[in-house]
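The complex is shown incomplete by one protein chain, all other protein chains being positioned as in the whole.
The letters A and B name the chains in turn, as written, and every chain counts its residues from 1.
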Amino acid sequence: MYIGLVWLVVRFRNWHLDGYISDEIFSLIKVKSNQADSSASASGGALSQEFCFEWDHVMEYSKDIKELLGNPKSNYDPLIEDPKEVLNKGEEPTSLKAAWELMEMFYADKLCQSWFPERLVDWLADYDCLLSGDQPTVHSKLVDFQGTLVTLQVIEDDPKYWEVISSALAIGWLEIVVKLLRLHGSYQLDQLGHRETENGLVETVAVLISMMPRMRLELKNGKLGECFEAKPDFMKAWEKWREQITKLDSSAFWVPCHHRQTREGLKNLIQIMLGNTKILCTATDHWIELYISHFLFIRPFTVGFEGMYNLAQKCIQMKPMSSPHKLLRLIIGIIGENTEVVLAECSRGFGPWMVAHAIELLTARSDLADILLHKEHDDIGGISMEELHRLVYAQVLTSHFLTWQIAPVYLTSCMKQGMSLLEFLLYRQPAQHNQLLLKNLEICRLYDLDHVSSNIMKIAGVYHWKHGRKGLGVFWLQQARDEFLLNKIARQLFDSVGKSISSESFKQWEGLIELLGSESKPAGSLEFLHKYRDFKKSLQQACDRKTLDAAQHAADSLMSLMKNPSTPQRFWLPLLYDSLTLLSWPARPLLNVSQTNLLLNKLQELSMASVRPGFVASDLPAEALNSVRLALATNLGRAILEEQ
Amino acid sequence: MAITNLPKNPEIHRIPQPKFIDAIRWLSSPSPFQKSFITSLYDSDYHTPSLEIHSLDPSKTLTTALFSWTPPSRISSLKSTPSLFAASTFLGSLHIFKTPEEMSVLGNDMSDLGSKTSDMEPVVSVVGREFHVGSVGGVDLMEGGSECVTVGEDGRVNLVVERGDFRRVFDENGLVSYSAVKWASPAEFVTGGCGFGLQWWDLRQSSAAVAQFKGNWDHGTTSGIIHSIDINPSRKHTCLAGGSSGTVFAWDLRRPQEPIILSSIGSSDTMTHPLSESEVWEVQYDCYTNSLNSNISSSRILPAMICSEDGILAVIGQGEEPTELLAEPCAINSFDIDNQNPSDVICSLEWESIVILSRP
Partner (left out) sequence: MEKSVATLDEGTTCTSWNYCGQRLATGSFNGFLSIFDSPDPASSSFTATSKIRIHEGGIVKIVWIPPEYGDAVACICGDGSLSLWEEIAEDGQPLQWKLCETFRSKGSTVLEAQFGVIRTSLKMVVAYSDGHVKVYELLDPFELKNWQLQAEIQNVIDSVSTFGKASCFSASISWNPQLNESQEPSFVLGFNSDTPQLNSSKVWVFDQAHHRWLPVAELALPLDKSDQVFAVAWAPNIGRAYELIAVATHKGITIWHVRLNPDLDGRLSLKKAALLSGYEGEVWQMEWDMSGMTLATSGTDGMIRLWQSNLNGVWLEQAAFEPTP
C-alpha cells in the first residue's frame, strides 16, 4: 500500500542555477493527507475505490506540476486566422514538460490506457519542435517552409510544398495539411476557370483527409477527423474511408490534371493515407514520426506495450539515429516497461528534480514498480530508491541559498535519513546574521529540532560575545538556555568584586549583571552580584553626597550582604575593606552593636579559615585585615556609647 | 481561524521578481495611477545588493526599474518619507536620498519602454567605524524633521543631520543591541532590542533613555527581539512593537510597566490562539481599517497591520479577531501601507515576488 505522505504547497520559480542543475528547477509539493486505510483492502469494492482515490491524487498532483511547468501556447494551433501562417509563434515548450507529460500519459493517466497511440500523436504535435537537433523534423521543415511562403509565387511548383504537406500528413497534422492544400494555386479566383479538375482533385483529397477516422474519444476544437470509440464502428468507417481513397486513386480524373507536381504530390498523399510504408518512411525524419505514422495509417489498433515496443524497434531500425534525443530515449524506456531504465533516463536527461517527482507517477501504475522503488537497500543504509532520490534532490536544493529553505520539506518526508540530514544542514548554516539565524530557528521550531536550535543559538551567542556585542551574546545564550556558559560569564563578573575598577568598567559590569537577569536563575551567584552592585552604587552615592541618609543606606546594604548566605567567604574582607569609609563615618556610627559584633565574628571566622588548607587569600594589601579590625573596633566603641 | 471583517476580498496582484527582496516601501507619487516604490534587493547570481525605485503600471502587473544604486553592502533597513528616503547597510553605513520628483514613465505602454535604469546617488552618506561598527539595526526619518536616527547592533544611537554630520546620542558598548527605532516627535524616539526591551528617548532631557521597558511579562519564558516599532502621530505616548514568537504589544508611556499585549504565544491570557507563532517582521498602524471603524475609543489601541515569517499579513486590533489578508506558504519579510492611499498595501515575499493588495 502507499505510504502516507504529506505534501506542502511551496512555490513556482523559474531560473538557472549555473550548472548545478539542468535547465530549470521547479518545486511543487501539495498539501494532502493520504487516507488510504490498509483495512480497505479487505473488500474488493473498496479496493477499487481506494485505487481510484489514489489515482485521483496522483492525477491531481500531476496536473499541478504540469501547470507549474508552464502553459505555452501550443505551436500547433489550428485556429490561426492568417491563412499564410500555419504555425504559432508561441513560446517553445520545455523538454521537462514534454518528459513529464510522457510520464503522466503512461503511468498516471488511467483514462489514457486505450488511446496510447493517439495520445502519442497529440504529444508529438506539441513537442516535435524539441526534437530537432542534428536531424530535421517535420516541425523544423514546416518552420523553414513558412519562412519562404511569403515569397513564393506559384506555391504548387515548389517541391518543398508537397514534401511538407506529406510530412505533416504522415504525423497526423491534418489541419495544417488541409490549410496548406487550400493555398494551392488552383483555388485562386482567376485560376478556377481552367484548372477545375485540378482543383477538384485537391479539394477531394482535402475533404478525404478531413474525414479521416480516428480511434479516439474526442478531438479538440478545430481539429479534423472523425472520432470513434468502439472498434467495430471504427473498422467500418476505416474501410469505407479506404474505399473512397482507392476509388479516387483509380479514378479517371487524374488524366486531365496537367500539373505534374500536383498530380504526383496528391498521389503521394493518397499513398500515405493508404499506409504505404515506403512512402511513409520517406515522408518522416525521426523514427518517432515514422512510429506515429504507423499508428495513424497502418496499425491503428496497436495496443499493449509489447506490440508498441516491437514496432518502435522496427522504426528505429528503419531510421537509425546516432545520438538520440533524451525524450526519445525516455520513450523507449517507458514502452520497454523497464522502471530502472526510465529512472536512469530521467536522471540523466532531466535531472534530480524529475527523478524525485516522477517516482510518484511510477509507483501509481504498477505494484512491481511500487515494490522496486520502496524496497530497502541495506547497502545504502536501509533506505529505498524513492528516499534516496529525494535525499539527492534535497541536497541539490541546499546548494543554492534561494532554494535551501525548501529542502526541509523534502527531507522531512524521508523517513529514515531525512531528519538527520536536516540537522546537519541546519547546523552548517552561518549563525552570524540575526535575520538569517531567526529564519533558521523558525525551521527548527517547525520541525521540533530543539537541540539543533539551542546549538545554533549557542554558536550565535559565543560569536556575538567574542565580537564585543555582549548584549546579543547573553541574549542568545539565554535563549539557548545554556546554563553552563551563562554561569561562566557570571563567574567572570566575580573577578571584579572587591576590586576598584573604573566607572566605565563598572558600568559595563553593572550592565552585564542586568543582562544576566535576576529571576531566571535559582538564586546563588547572581543574587549576590545584584546585591553587590546595589551596595557599590549606594556606597558611591554615600561618598559623593556625604549625607547621613545615603551613608546609612549604604551601611544597610553592607549588612544585608554580609548576612546573606550566598555571599562567598572570600569576598568578606574585600567588602569590609571597601566599606572602610562607612565604618569610620565621622558623624555617627552607622552600625549598631549587634551589627558590629556580627562583623567582628565574621572576621574571626575568616582568620580561622585562613590557616586551613585550601584557603584563597584575596589580593588586598597586607594591612587590610588590621585596618578593618581597627575600624570595626572603633565603631563598636562608638556604638556602645551611643546606645547607652 | 480568522473571520474577515471586509465585505469583499481584497484584490491581490503578484509580481515575481528576478532578485531577492530585502525591504520595500511606497514612495509618494503625483498621481494615483503612477505609483512607485523603493525596494532593496539582492541579486544572488552576481552577489550584488541594489537599491531600486520601481514604477508600477496601472494594471498592477508589471514593474519597471527607474532608478538604481549599488550600496556598499546589503541593506539592513529602509525607510521613506514624502521627500526623502534612507537606507542603512549591514556594514554600518547610512545613505539618504532625495525622492526623485520626475518619476513619470514616458508613455503608457510599458513594454517598449527601452529606457535604461538611471543611476541615483545619495545626498548624504555616512560611513566608517566611528559611525557604527557592524550592522545598523534600524533607521528612521521624520517628515519635517531635520535629523535621521540610526541604531545599531553595536549599541550605538546616532543622529545624522542633513549635511552628513552625525552626533552620538548613546553608546552602550555592545551591552545592548538595537534592532528598531521610530520617531515619536521631533525630539523623542523609541528604540527596541533584545529581550523585548523598549527604550524611550527624549533629546531635550538627558542623553540616556528616559523610560525603559523590559518585556518579561511571563517571567522570561518567551523572550525575543523587537523587529519593528510604530507610533501613531495622534497617540504619541503609545508605541506599538512587534518581534519574535508572534509577539505584538503596545507600550503606553503613561503606564510603563503594563504592556498591552495584542498577540503572543506562551502563557498569556489575552489571546487563546495567537495570530502568528514566528517572527513578526514589521508592524504599522493601519489608517484604512481605522477609518472604517470610526468608533474606536481613545483608550484603545488602534488597529495595526503585521507581516510575519510564517507568511501572514493581517490586521490586528485590541480585543478583536484579527483579519487575515494573506496567508502565504513563504515568509512575508516586509510591507508598507501607502500613506496617500491606505487601501493599497505592498509587500515582499521570501520567494522573490511582490504582492500588491488593494482593499475595497
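Heads up, the rule we're going with is that a residue touches a chain if its C-beta (ideal position, glycine included) is under 8 Å from a C-beta of that chain, and two chains touch if they have at least 3 such contacts.
All of these numbers come straight from a predicted model, not from anything done at the bench.
Of the chains displayed, those contacted by the omitted chain across the entire assembly are A, B. Of the candidate positions A:Val138, A:Cys257 or A:Leu391, contact with the hidden chain is made by A:Leu391. Residue A:Phe424 is the one among A:Phe253, A:Phe301 or A:Phe424 that touches the chain missing from this view.
In the complete complex, the hidden chain is touched by one of A:Trp241, A:Tyr463 or A:Phe494, namely A:Tyr463. Contact with the chain that does not appear here is found for just one residue of B:Lys8, B:Lys116, B:Arg129 or B:Arg254, B:Arg129. Residues 18-20, 377-383, 385, 388, 391-392, 395, 398, 401-402, 416-421, 423-425, 427-433, 436, 451-452, 455, 458-459, 462-463, 465-468, 484-485, 488-489, 492 of chain A touch the missing chain (whole complex, contact as defined above).
Considering the complete assembly, chain B touches the hidden chain via residues 20, 42, 44, 47, 49, 73-74, 90-91, 129, 133, 173.
Everything that follows uses one rule, which is that only the chains that are shown with their structure count from here on.
Chain A and chain B have Cα centroids separated by 29 Å. Note for the complex: chain B touches chain A at residues 16, 18, 20, 44-45, 90, 133-135, 153-155, 172-177, 179, 193-195, 216, 219-220, 223, 225, 244, 277-279, 309-310, 329-331, 350-352. Across the complex, chain A meets chain B through its residues 8-11, 13, 15, 18, 400-402, 405, 433-434, 438-439, 442, 445, 464, 467-472, 475, 478-479, 508, 511-512, 515, 517, 519-520.
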